[in-house]
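Next up is a structure, given as structure tokens.
Removed from the display is one protein chain of the complex; every other protein chain stays in position.
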Amino acid sequence: MKKHLLNVTSNIEIARNIFEMKLTGPGVGSMTTPGQFLHVSVGNHSSKLLRRPLSICDVDLDREEVTLLYRAQGEGTKQLSQKSAGEIVDVLGPLGNGFELAENDHNRKALLIGGGIGVPPLYYLGKHLKSKGIEVTFILGYQSIEDSFYIEKFNEIGETIVTTVDGSLGIKGFVTDAMMNVMNDEPIIYSVGPAIMLKAVEERAGGLRGYLSLEERMGCGIGACFACVCPTETRESGYVKICSDGPVFKMGEVVL
Amino acid sequence: MKKHLLNVTSNIEIARNIFEMKLTGPGVGSMTTPGQFLHVSVGNHSSKLLRRPLSICDVDLDREEVTLLYRAQGEGTKQLSQKSAGEIVDVLGPLGNGFELAENDHNRKALLIGGGIGVPPLYYLGKHLKSKGIEVTFILGYQSIEDSFYIEKFNEIGETIVTTVDGSLGIKGFVTDAMMNVMNDEPIIYSVGPAIMLKAVEERAGGLRGYLSLEERMGCGIGACFACVCPTETRESGYVKICSDGPVFKMGEVVL
Amino acid sequence: MSRLHVSLPGLNMKNPILPASGCFGFGKEYAKWYDLSVLGGITIKAATLEGRFGNPTPRVAETESGMLNAIGLQNPGVQKILENEIPALQPFNIPILANIAGSTEEEYIEVTRQISSSPQVSAVELNISCPNVKEGGIQFGTHYRSAANLTRKVKAVSEKPVYVKLSPNVSNIVEMAQAVEEAGADGLSMINTLVGMKLDWRTGNPILGNKTGGLSGPAIKPVAIRMIYEVSQKVSLPIIGMGGVSTAEDVLEMMSAGASAVAVGTANFVNPYVCPEIIEQLPKLLDEIGVENISEMTGRSTKQWKTPLSSR
Partner (left out) sequence: MSRLHVSLPGLNMKNPILPASGCFGFGKEYAKWYDLSVLGGITIKAATLEGRFGNPTPRVAETESGMLNAIGLQNPGVQKILENEIPALQPFNIPILANIAGSTEEEYIEVTRQISSSPQVSAVELNISCPNVKEGGIQFGTHYRSAANLTRKVKAVSEKPVYVKLSPNVSNIVEMAQAVEEAGADGLSMINTLVGMKLDWRTGNPILGNKTGGLSGPAIKPVAIRMIYEVSQKVSLPIIGMGGVSTAEDVLEMMSAGASAVAVGTANFVNPYVCPEIIEQLPKLLDEIGVENISEMTGRSTKQWKTPLSSR
């Protein structure tokens, strides 16, 4: 847990409003767990105070380079999208607890399900799982073909099923509509996306084991301000903090 | 009076904390009167809302290029100093009433007196006066040699006397300490600097005619908000607005 | 009728945007920048009975996402405003909201009497919230009985609808709003500036000649939104919302909170074209959210939540 000043090596629009930002610096060496996030400052001298939590999408340890994929939607991410190569980005991280593999998960197949801007962390996770010999299948849900990204790259790791809401690419519908056909081998499920999608995934998963990565608006990003709590019935306190206890939780651990 | 988006062509530190910024764009064509100023926005997405009034220091109409000289002291000018070539600066202008020559001023010599960051507009003014065949003498006051700038360039226009508070360059003291020796020909006086200096210049000038350019914190910069008033006994209203009635006034016109 | 049209007592506006009082002079300066007839209306600078010189300079200071001002109600007095300033606005043919200030009840009453009788003035805005003058102003605006009394007396002489401009520097804005509603106000303007201050850390001295000043700009928008939201649920008067608005999105946010029209102040200094730019942008945003008429935006938030805030 450190503050790093990273150098932008590239920041390009890879799909409608979706940017791929590559950052380099010594701090990258610590970013080795998929599912962790960086708390990113969007501007100096700026009126935007709060950092933006963005998932680690890929890390190249040799080049000391971390990749973030983000949607420029609000003012902060739009500012971020203006940064060009050579500029500095101030990040905290890696933060949170990423995806971990329990011992008995090692022999099983994995099904990685991501919706929209929940997709990025699955890339780094997929690479990790594959390197451990686990067979990986992805279900990636987008609004439409214009919003889709990184499909080729996911395909290099494992079978990649795409859904779009408008049917312009892959299966028309939601990620859950594509789940049934790929659950026969009882894969471990890893899912990232909006709460409503995670809830649907959890239901559709039946009794399968898996991990969910949650989103919530954050203040500190490190567990101090209690902005990002989520109710749970599995802990005495009655809540978890998404930034520091999560963002990854076991399926069933929190109340969605 | 227009809003212009000008392109930075260069922005370099020419003395301690003093920056020379060159801007280009079609709007420059209208910036032909010395003593007028630009109301400069220091940042977009920034928490600094107010524009900074900066005097036109030089204009090259052929290249459509305007030069500003400014001291990076507060947050806003520091932000401005970060801009690099190719970036955009949003300015309003030219604003205010610059220096004008009355008919009977044409045969006389001119004494241009500037203190610190009041120096810049005298450069463009000096050039104008010289082009009209008027003999120009400058008195430029700085804190010390490290804070001095543009002396060579002023020397090309006319005799340039320098004063520094610490005596590290030229005459030790204030601009008023250098005035006596150059007032024999009863020059027209043009002076720009802090109110306290202008007051001293006015006193020292005895009965000589002249023009003073005033400074005050501004809101709108165009005469609408009444932030920048200065008392006067020569107008019925009892005040002038520095941004729109000035910044240049006849000596004696306002109460300093 | 245009989809941006809004109608408030005395103010028949082709769009909900008008410059805020004190940030636009009497219009003539900005008229050099664009054709004022595009505006929904114009709020002119505060008028007092006699001319006032105002406060010592510096009168403005910059703060993070905001500014402080302590102009001190400088103006040439109601007579000269009626003679020189208001007639100059005739060609633009837009509603004029005349801001009124004073040191005493009598002054407010007399200024209202005079200015409201001008056929060019559409409505008056009772400024009981100026933080920058020693007498009058905010002292009426922070005690609800004084505010109600003044409103009643001004209403009695005014030939035009009266909007009362509320101060945010109060413990209970709803109480203030209800008091002036009961006293007969035709509408509310809110919010005026928050009282603030800035010191030069090097010397310890206040930046402003008047020491304290009024805080405006985006910094205060959350306070404005909250107050408009709360008040709109408890009074039935139309609200002219203001405080930190600088984009068309801000306008829709403020209307959602409960405003029927929106005034833009500080943002004019940042960008002199801000009002026409907002007006141009509004229809695009309405398209984006599928709303036909902008008047439907007013109080959308509270409508959605149905029960008033206070009973939750």
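In this document, chain identifiers A, B and C correspond to the written order of the chains, with residue numbering beginning at 1 in each.
The rule is simple: a residue touches a chain if its C-beta (ideal position, glycine included) is under 8 Å from a C-beta of that chain, and two chains touch if they have at least 3 such contacts.
All figures in this text were calculated on a predicted structure; none of them were measured in a lab.
Counting contacts over the entire complex, the absent chain touches A, B, C.
Only one of C:N15, C:S65, C:S122 or C:S260 touches the absent chain when the whole complex is considered: C:S65. Note on the undisplayed chain: of the listed residues C:P58, C:P76 or C:P206, the one touching it is C:P206.
The chain omitted from view is touched by exactly one of C:T48, C:N75 or C:T142, namely C:T142. Contact residues of chain B toward the unshown chain are 47. Hidden from this view is one chain, which touches chain A at 1-3, 41, 47-51, 76, 92, 216-231, 237-239, 244. Contact between chain C and the unshown chain involves residues 63-66, 68, 142-143, 169-172, 194-206, 211-212, 215, 217-223, 225-226, 229, 244, 249-250, 252-253, 256-257, 285, 288-289, 297, 300-301, 303-305, 309.
Everything that follows uses one rule, which is that only the chains that are shown with their structure count from here on.
Minimum number of contact steps separating chain A from chain B: 1. For the pairs A-C and B-C, the count of C-beta pairs in contact is higher at B-C. Distance from each chain's C-alpha mean to the overall C-alpha mean is smallest for C.
Chain centres here are Cα means. That of chain A falls 46 Å from that of chain C.
Separating the CA-averaged centres of chain B and chain C is a span of 36 Å.
Counting partner chains per residue, chain B has residues 47-48 touching two or more of them. For chain C, the set of residues touching two or more other chains reads 64-65, 218.
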